[in-house]
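The complex is shown incomplete by one protein chain, all other protein chains being positioned as in the whole.
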Amino acid sequence: MGQHTRNDNEMHLPNLERQPFEPRALKSIVLSAITICMAIVACIPLFSVLIMLIYRGGKRISLELFYGLPPTAFDIGGGFGNAIVGTLFMVGIASLLSVPFGILAAIYLAELSPDSKISTVARFCAKVLSGLPSILAGVFAYAAVVLVMGSYSAWAGGIALSILMVPTVMLTAEEAIKMVPRPMKEAAAGMGCTPAQSMLKIILPVAVPGIITGVVLAVARAAGETAPLLFTALFSDYWLRPNEPTASLAVLIYNYSGMPFPNQIELAWAASLILVLLVFVLNIISRAIGRRKNV
Amino acid sequence: MDTTVTPVANDAALDSTEIALDCQADQIFYSDFLAVRDSHVPIARNQITGFIGPSGCGKSTVLKSINRMNDLIPGFRFEGKVHFHGVDIYDKKVDPVAVRRNIGMVFQQPNPFSMSIYENVAFGLRLNRYKGNMDEKVEKALVGAALWNEVKDKLKNNGLSLSGGQQQRLCIARAIATEPRILLMDEPCSALDPIATRQIEELMVQLKEHFTVAIVTHNMQQAMRVADQTAFFAVDISRGGRTGYLVEMGATKELFEDPQEQLTKEYLHGEFS
Partner (left out) sequence: MAEHTSLQRSQSISKPPSAGDIFTNNAFRALTLAFTWGIVLLLAYILFRIGGKAIPAVKEYGFSLLTGTTWDVNNRTFGILPEIWGTLYSSMLALLLGGFFGVTIAIFLTQNFLPRTLETILRSIIELLAAIPSVVYGLWGIFVLIPLIRPLADFLNAHFSWIPFFSTSLSGPGMFPAALVLSIMILPTVAAISQDAFRAIPRKTVEAAFGMGTTRWEAILRVMLPTAAGGIFGALVLGLGRALGETMALAMLVGNSNQISLSVFAPANTLAALLALNFPEAGDTEIAVLMFAACVLLLITLLVNMLGALIINRTGMKR
């Protein structure tokens, strides 16, 4: 490399024209081409998944999916209304538990006592929890709820999901509260607000879009989680009864994916399409809220 | 320079006036860092007291200690006394929140709340559970802050929709709506253009009829234009750290025309900043 350049210099006539076939330029072009190819390849799975969902799940979409119950082995038709209700119910429980928990802890971490020992420890624990494999949330809920209550239930599923949501809600809410401009916080204190008044009247209203973004993302993630529900909510072919095993879209997909019956496999694809639509819509909502905040 | 003698205010100038608040900052720390020492600043009633000095001299720190804003900074420690209506506001029994309700503050950056102009001004009144005629008080405060004519038709608009100078006057209106006895201003014009600055300065002169004002400014001309009393602070680097202290204080005219300390002379002649 550099042969050309040296010759040019010796003649005291630097050549400044583009030389696409010079080794170092060629290397640059080849590497760029490889990078572009890799970026395109990385996009293939997403499009492949989406196309398959629309192709195989889309043709099964009908109203019956939403009010019907899962079919038995050799039945045709059927739906998974109970799984949709179950997913919404358990994600609802998880949100009710984790959102107040996460936001209240975040208020303490971000504003009331950010540098205290307990805040440092709590922040560390939240980071550890956010890396917790989702199946272990299920194992915990099994040990703490299923074994204690004596049966699989929607409550156990909701609690397992809430453990996955708490750290996300907490860490994003802390960020959102910290993003509220310092001068505004000072103004509130300078007017003679107590810390609680500053938080409730001034800081939280400004931080709400950021907090909602985090909550919606956590909900989206929880809605798609399967592992924590496998042996906490289990599955059911009947409508929701919170004290008993409860169906969910995610577990339905898992169960039916391994079945030898085409009808069930079609249902698994249809359920996947609905689940992915739900998750994408939630993602878009959270982005829209996040963007409005930035303007 | 003799650092052991506490510079004392020019008593002759202050004798004729009543002291609204007497700030004796012996030592102010941020954790282990000694930020200010030996600064005794009396604030005269219905006058404007200007704090001037080079950057890092602790003038803002002293000002913010007066209404205990610095309590929000972790590691802050104040040694000394701030006498205010017979109470030392650093007494353990005093609630800093109550102090801030009586001593208003206007900040360097205009910082209206993200709510309507009306609600911004009414905020302090509601906070203090004011029972009288709210509209009247809001109007009075906006008139007092020389903003009424510009906003009377759009009181419902968000306070953040105003221009920088208007925002700062809104913050002044917000601060004076509760009729605090002392109004602290921390470089209130540093983020504003010359025209807005001039408006705020004229406003300050009007405000002293009803209020006692203490203002930190980086701008000596501004101090000359508005302040009745001026306190000059400097930085002492002799002990390794950067510790601010009060060099001298007196009636503005006397301080600028006939400073007692060599350091003040040098500063006023622009030999350092």
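General remarks:
Letters A and B mark the chains in the order given here, with residues in each chain numbered from 1 onward.
We take it that contacts are C-beta pairs under 8 Å (C-beta built on N, C-alpha and C of every residue); 3 or more make two chains touch, one makes a residue touch a chain.
Computed from a predicted structure; not experimentally measured.
Here one chain is not drawn; of B:Arg45, B:Arg77, B:Arg181 or B:Arg198, the residue touching it is B:Arg181. From the options A:Ala122, A:Val208 or A:Ile285, the residue with contact to the chain not on display is A:Ala122. Taking the complete complex into account, A:Leu234 is the one of A:Leu234, A:Ala247 or A:Ile289 that touches the chain left out. Of the candidate positions A:Lys27, A:Lys59, A:Arg182 or A:Arg241, contact with the hidden chain is made by A:Lys27. Interface note: of B:Ala25, B:Met69 or B:Leu125, the residue touching the hidden chain in the full complex is B:Leu125. Where chain B meets the omitted chain, the residues involved are 84-87, 91, 93-95, 97-99, 101-102, 124-125, 128-130, 137, 177-181.
Along chain A, the points of touch with the absent chain fall at residues 24-25, 27-28, 31-32, 35-36, 38-39, 41-43, 45-46, 48-49, 52-53, 56, 100-101, 104-105, 107-109, 112-113, 118-119, 121-122, 125-129, 131-136, 138-140, 142-144, 163, 166-167, 170, 192, 194-197, 199-200, 220, 223-227, 230-231, 234, 250, 253-254, 257-258, 265, 268-269, 272, 275-276, 279-280, 283.
Just so we're on the same page, only the chains that are shown with their structure count from here on.
Centre-to-centre, using mean CA coordinates, chain A is 48 Å away from chain B.
Per the touch definition, chain B reaches chain A in the complex via residues 67, 69, 72, 74, 97-102, 104-105, 107-114, 123-124, 127-128, 171, 174-175, 178. Only residues 114-115, 181, 183-184, 186-194, 197, 201-202, 205-206 of chain A touch chain B when the two sit together in their complex.
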